[in-house]
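The complex is shown incomplete by one protein chain, all other protein chains being positioned as in the whole.
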Amino acid sequence: MTEPSGSAGVKRRDFLKVLGAAGAVTTSVGCFQEDVEKLIPYLVSPDDTVPGVSTYFATTCRECAAGCGLIAETRDGRAIKLEGNPAHPVNHGALCARGQASLQGLYNPDRYRHPMARRNGKLERITWDEGIRTLRERIAGLGAGAANAVFVNQHESGSFPAFLDQWLAGYGMPAHLSYDGEAPHAVMQANRQTYGAAWPALDFTAAKLIVAVGADFLEMWGASVPQQLSFADARAKLADAPRFVYIGPRRSLTGLNADEWLACKPGSELAIVNALAGKGDVAAAATAGGVDQAALQRLAGELAATKPSLVLSGVTTANALDVALAVNALNVAAGNVGVTIKPAEALTGFDRVGSPNDLRDAVQRMASGAVPIAMFRGVNPVYVLPKSLRVAEALAKVPFKVSFSPFPDETSELCDLILPDDHFLESWGDAESVRGTISLQQPAMDRVFDTRATADVLIGVTKGDPATANRIPVADYRSWLIGRFPGGAQAFGAALARGTAPGSPAQNATASRTVAAAPAPAPAPLEGQQGDFYFVAYPSPVLGDGRATNKPWLQELPDPVTKIAWQSWIEIHPTTAARLGIENGDHITVTTAAGSVNAPAYIFMGVRQDVVAMATGRGHTGYGRYAQNVGVNPLDALPVAHDASGGLALATVKARLTKTADHSPIISTEGSARQHARGIGRAVTVAELNGPEEEEVEHFAGDNKHDFLPGLRSPVANDAQGVLGNPKSKDKGMYDPEHWSGMAKRRWAMAIDLARCTGCSACVTACYAENNIPTVGAPWQGRSLRPFHSGDGNGWDTRPGANILKGREMQWIRIERYYEGGEDGSSDFDTRFVPMMCQHCGNAPCEPVCPVYATYHSPDGLNVQVYNRCVGTRYCSNGCPYKVRYFNWHGYGEPARRQYAFPEPLNWQLNPDVTVRGKGVMEKCSFCVQRIREAEHRAKLEGRELVADEFTTSCAQACPSRAITFGDAADEKWSVARLAEDRRAYHVFEELNTFTAVVYLKKVNHPAGGER
Amino acid sequence: MGIVAAFRELDATVDAIEDLKRQKISDVTVYTPTPRHEIEEAVSPPTSPVRRFTLIGGFCGACFGYWIAVWTSDYWPLVVGGKAIATWIPFTIIGFELMVLIGALATVAGMFINSRIPKITMTVGFDPRFTHGHYGIWVQEAPERARIVEETLRRHGAEDVRHED
Amino acid sequence: MTSRRKWALVPGFVALAGAVALLSAYSGASSSQNFTPEQPINFPHPTHVQQLGMNCLYCHYSANKSPDPGLPAVGTCLGCHNPIEVGPNRPKIDSIPARQSVEIKKLLDNYADPSGKPKKAIPWVRIHKLPEYVHFPHMRHVNAGVACQSCHGQVQRMQRVYQFSSLNMGWCVNCHVNGYKPADAVRNTEGYPTAADEALPPKKARYDCSACHY
Partner (left out) sequence: MATVARPRGATDLSPRPNVASANQQLPGVADYEQVDRDIGGSLTPTAGWFGALAVAIALFLWGAGTWTYQIYWGLGNAGYNPPVMWGVYIISFVFWVGIGHAGTLISAILYLFRAGFRTTIYRCAEAMTVFAVMTAGLFPIIHIGRPWKFFWLIPYPNWRLIWPNFKSPLVWDVFAISTYLTVSATFLYVGLVPDIAVLRDRATNPVRKRILAVMSLGWRNSEKEWRHFARMYLFLAAFSTPLVLSVHSVVSFDFAMAINPGWHTTIFPPYFVAGAIFSGIGMVFTIIIPIRKFFRLQHYVTINHLDAAAKLCLFTSLVVGCAYLVEFWVAWYSANQFEQKYFWNRVFGEWWWAAWIMLTCNMVFPLSLFSQRLRRNPGWLFILSIFINLGMWFERFVIIVPTLSHEFEPWQWAHYAPSWVDISILIGSFGWFFMWFLLFIKQLPVIAIAEVKEIVPPRLRSPHPHEDAIDVTGRHQAYEPDTPGEFD
């Protein structure tokens, strides 16, 4: 804030300097605040913002290379919520968990707060002028050595790479290395060869059969959000939906969404693909892959018979490129190109990305001492490259290292000069997510700390020296952008409102990498290595390659597959575990030729018996309080092995398993993974769906008198609270539909389509962001373990996730993941993902038991929780059959307590419309009542009624598969009213007569050989 | 003036009481370390009116219980669990408990009021022995008849007789 | 007969206890009513509102479109109290001559630089404060025709602003349930309601908990 912003455009993002004026979000449940509070007005009242009313800025997400469009909601100068930009061609309004959580990157308490330089071994604060001068002098002093300089930038599309290369070229430095550890390099190279585009758009809706060979397209494989949107739309076609077969050693989240899983050995994919393509011997492939020959045969036939299909490759073995090429050939042969695979509308986020092999090459040049200066921006080689590469030692050989990283990660801690970059919500930029569309990135707010955009720093470097002063003839990067923007300032200003504009960002034609990477060392062949297990590392669906690990929302978000948070684990098959006498949580050591890792075992049906799998992302030794010393990093056990495309081979090594003595309980939100025939997550097969409706009679476990009936059957639903269960009760007050307030005319309800839900858990994080839900897993948030202890954590339970171990996570909406079948450990099991939140029952068991009316049924059908009335008897939670009520066991919202969940400045993100709950009160999903009331206010001010589907809840807004629909079920104009009558609709535990307001639509399964 | 007599034996006390009665001496207070039916028979007092206190107290309590529950529920109607706003059956518990509470307190109050306790003075017409092992009789009588009374008490074997003015 | 008199005490004590209980319950013990803090600048509302006839919304500019009424920016003050033109003087108002004013001097000395640009924000002491778990949308009330004075009192007459209403929940709810008479709005703004105004029905509001608490 001290930094006066260069452009008038940013002025309006000034903070109200004190929270008081903004309806301060402080914990206050229960008491008047008598202490005098200061009200600080603006200095100059901003032109277009109104205090207490949100302002929205369209910008672009830079968490991953996909470059989704964002709408940043700011209140009184603070960004408080990110939502997808509905007008954006990539994500069409949806947003994944990582996108939501980028706010916690912006407000991360561990961010560098100012530039720093290493003086006699210690990093000390310096001014920006000093920093820029130091950098300039260093570069000037390079001389010929400049040709060996290394600049590693986190891969991003848009103008910045070109700008950077131009800048580097100006100093005779080679073009920068654009690194993205999450990008599937083999696939992209194959795509370039086959389709001429790194990432063609994938149209799942057009396909009739989807075969994914290790391609986790709902997770880290490419751009998950658009792929998920398309996949969900395809599956929502129900009977005509494509059947989905997953082939791979581990059943990832994507795999769990598949109708069939062919669990093949790592390295055998090529044979299998050839077999499917009819080019190879099925029997041989089946034996090589260890899969059922009949199944493979059937699939080959199905693939040949079904057109169009969609075959995707995402294997991470050493021969990944060959597999990808084979798959592409298969697609070409099947005529899928242009139908399900559309090179014409390619996603350009991955264009010009460098590979891990290039980075390895750079590191080895550093190790050889040839590199005089290394600069890192957003890339953390010390962490993201295998330990066996000894990156830290290589860096030590570099005389001068500069980090532009905004966070104190493992690499920047070794650097000599820290010039912290702005967060993307504080700075200008652009991206090209789809060919022919520029999506703009603008500051949503003023800077949180004394940071500066790297581009502006680089400009500052040139400006400082008269020789180079007019090399970049603009004041700052923004003007540089505008200068190159098609249409100039006029168009630029206009485009900012939409966030996108036609055209392509500036490309630097000339600059290309002058230093060619040495070819990757050939990895040892997988077979013939010693060890009885294949060791498969995979990028975590939530934490990616580890760049997201410092955000508490994501640490707390249970892994969609294993439901584990704040912990690393090693997946092992039940049969194997039984054989080796391993229980959940027993520590096992995985030893490979390259090294070893030790972590608790998690018994998981979704891996082959001869496979152990591990997720990347945890095991940081730095990177701030939330990431440090949480879990372990599987890369520690990986050799430096690359596929032919230069991608890091994650499934290329065999391992030995040793059980160790120690045991640490699995920190999981999972109680029982089986639903014990209680009809929580239900499914129908296509056959049943095509069958006549009257057959559709379900009997409930525990009660065989109730038949299944769709719709909201609450006495307080269809007639909108008219009856109160007692027609004779005299004074209905506001519950009377005729009441002037008209509240009782509405019945807020939600429909959740399990055929769409992929279990990605974006809704969970969206809920955290909207409702000020505290994260409780940080090491300092644990409970007391013994009577006497000091404040420094001694005597407290300081294990990460200790509270979650006690079942105290606060997820208002959680994704339950139930397995059907596979008890025998076979690979043939079905997974049901059930988003579970407060069901807002018409006859809520939680309400009558509350002694103080802290929870009751509002006339418009909400099960309201009044925090400030709650005394915390927790009786309501006992009554709730769905167990969706969460209690504030500690002062998570009280800054004075060590369990405080929002250390400055994380608390700047808190939503002013939602009370921060204090210790000792119950909380739960409110159907985003603040959004309901806000919409009602808006409608009232505009003198109109609410329009159907005018607004929605945070979870529904974020959902990348559009599985959640919210609205007024009493008014058939809202789409939820229609969905509630769907033939797939059911209520969970309907036999308890709770008359819930949440309707689930059954999942649709496409079993093998099911008629289409 | 008053005469206080202390007896060691129960039957003696009973005889004395009945003798005094026969002599139409009305203002007699009898002390006994523990309730004895013989003495109650001898004195043959009217039934205690405490029961009325109980009845009225209990009735008021029950009414108040129901009233507060119903009135507050209707005062700010909030629906919980789809139940009616004023639900009689659970409110019966409130009515019952308050009936017992107020009824019991009224009963105790009745006892206090009727037996005139708390007593402020302990000096007149009382002897600590009465709470120990002795029975006692306290007669308030005009001085001229006092002698007869004393003589009667002594005849029935009063251990000692004390005069009070 | 001393005992008789003492008997009378017992119901006396009971009555006393009851009275105390009721008083404490109704006193709204935690209300900060009549809170009259010393402000950094003793801003004379009467001068601005009564003499100059300024509208509340001129300074509290977002009261009719936001939950937050808004505070005048320092720039707004300096718009009239321009150090270049009038300096530490009170600007000349029709008849009243310009003269020195201590408070304006404070403003110029502490919160503006000589050029008349805002230097530093004025740390006003907050008077009307609802707990954070109560959501009070100003715009709904203002647009419903509730006069500012109904809740904030006759600020235009206050030399020093104080908390006029108790801001207790009961105080809110009474108005929501019984309704707000348009005629009162006229009266509160020092007008005289016509028979037509009196005839208008009171405006009621939701008294559902989730209308304010969430």
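Quick notes on this one:
We just call them A, B and C in the order they show up, numbering each chain from 1.
Heads up, the rule we're going with is that contacts are C-beta pairs under 8 Å (C-beta built on N, C-alpha and C of every residue); 3 or more make two chains touch, one makes a residue touch a chain.
From a predicted model like this one, the values you see are computed outputs, not experimental measurements.
The residue touching the chain not shown here, chosen from A:Gly671, A:Gly821 or A:Pro895, is A:Gly671.
Of the candidate positions A:Cys415, A:Val590 or A:Leu992, contact with the hidden chain is made by A:Leu992.
Against the chain not shown here, subunit C presents residues 21-22, 25-28, 166, 168-171, 173-174.
Not every partner is drawn; the one left out touches subunit B at residues 8-12, 14, 29-41, 43, 45, 47-48, 50-51, 54, 58, 68-69, 72-73, 75-76, 78, 80-81, 83, 87, 90-91, 93-94, 96-98, 100-101, 103-105, 107-108, 110-112, 114-115, 117-122, 126, 128-133, 136, 157. In the full complex, the hidden chain is touched by subunit A at residues 30, 670-672, 674-678, 680, 701-703, 783-787, 803, 806-808, 814, 816, 818, 836, 845, 848-853, 869-875, 877-879, 881-883, 886-891, 897, 899, 919-922, 989, 992.
Quick note on the criterion: only the chains that are shown with their structure count from here on.
One simple way to say how far apart two chains are is to compare their mean CA positions; for subunit A and subunit C this gives 46 Å.
Computed from the mean C-alpha positions, the centre of subunit B lies at a distance of 62 Å from the centre of subunit C.
Look at where the CA atoms of subunit A average out and do the same for subunit B: the two points lie 79 Å apart.
Residues of subunit C in contact with at least two other chains: 207, 209.
Multi-chain contact residues of subunit A, defined as those touching 2 or more other chains: 734, 853, 856, 859.
By the touch rule above, subunit B contacts subunit A in their complex via residues 74, 76-86. Residues 17, 20-29, 31-34, 36-45, 50-53, 734, 740-741, 743, 853, 856, 858-859, 862, 864, 866-869, 913-916, 926, 929-930, 933, 937, 940-941 of subunit A touch subunit C in their complex. Partner subunit A is touched in their complex by these residues of subunit C: 30-32, 37, 61-62, 65-68, 70-76, 118-126, 129, 131-135, 137, 139-140, 143, 204-211, 213-214.
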